[in-house]
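As you look at this complex, bear in mind that one protein chain is not there, while each of the others sits in place.
Take a look at chain A:
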Amino acid sequence: MRPFTYERPTDARTAVSAVSRSGAKFISGGTNLLDLMKLDIEHPSHLIDISRLPMRDIEELPDGGLRIGAQAVNSDVAADDRVRTRYPVLSQALVSGASGQLRNKASTGGNLLQRTRCPYFYDTAAGCNKRDPGSGCSAIGGFNRIHAVLGASDACIATHPSDMAVAMTALEAEIELLDAEGSVRRVVITDFYRLPGDTPHLETVLRPGELITGVILPPPPPGRQLYRKVRDRASYEFALVSVAAVVSTERGMISEARVAFGGVAHKPWRSFEAEAALIGRPAEMATYRDAARAAMRDAVGQGHNDFKIELARRTLCRTLAQAARSS
């Protein structure tokens, strides 16, 4: 048996000092970690339950932004009036994820840190550099329909499964981190995640012992926000491709734009290329097609997932057209 110990600290400082112990891991909603433990992919020897830390609030910030406590559950964030009116792309992304039951348990911090759904990551009989560094990538040359087309490496072609993080990427959210010494730092979400490179087992820039305490949403960018998730079935499935878009137009010209993709890369994929192709151009389909081409210029398919490149282009075009029309 793999025994583990469990504690439930009541404040963040105690939590971060507890996690310094070897084999220790935070657990919140447990919607991903418990599965991974049962499947022998994660084997912590000590669990620190942070789900009841006083970090569930969503607070107004003086600059007009919001601070979402790391333990706020996905359902609550999605239903928050301020989120719904000022950050609809985030609310839409959250409700498109998982199921009602899972959203009721899953925390904001945990959602950011969920692991890939690559089937080979879950199959301990298969090689996987993310699960077992150096053991190879079975998805390359295997069944890779859900895998990455951007930013992948020879070591890993897994995707990040979160919807929430894609919307947060378009919103330029910052992740607030607390370390064992009690110091707090903030990391912009695009810098928070790593590309796989040679070290796909390292997924974020989190330092050992750091705890996510909250997510800072800057004041909402101007324009219309939209999240569009494409998948085989109507609910309870990870995105094949998703797009978070924010588009602002003035007299038919795009004045500002944010574009992030989900389901295409090891991290939520902010497409600065697409944004550059949009800003200052007419809000019309030709522009969106240029942006889609720019976004996917470096995309590489692995066989089964080749269609994702065209699917991402088409989804972006449609999402931009829809956002621009009503902005």
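The rule we apply is simple: a residue touches a chain if its C-beta (ideal position, glycine included) is under 8 Å from a C-beta of that chain, and two chains touch if they have at least 3 such contacts; residues count from 1.
We adopt the following convention: contacts and distances are computed from a predicted model.
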item	value
Protein name as given in UniProt for the chain not displayed, "Oxidoreductase", "Sulfate ABC transporter permease subunit CysW", "Sulfur compound chelating protein SoxZ" or "Phosphonate C-P lyase system protein PhnL"	"Oxidoreductase"
Candidate in contact with the missing chain, chosen from A:Leu113, A:Ala155, A:Ile189 or A:Leu240	A:Leu240
Residue in contact with the excluded chain [from A:Val16, A:Val89, A:Leu112 or A:Ala126]	A:Ala126
Residues belonging to chain A that touch the chain removed from view	1-2, 40, 117, 119-120, 122-123, 125-126, 138, 141-143, 145, 230-238, 240, 284-285, 288-289, 306-307, 310-311, 314-315, 317-318, 321
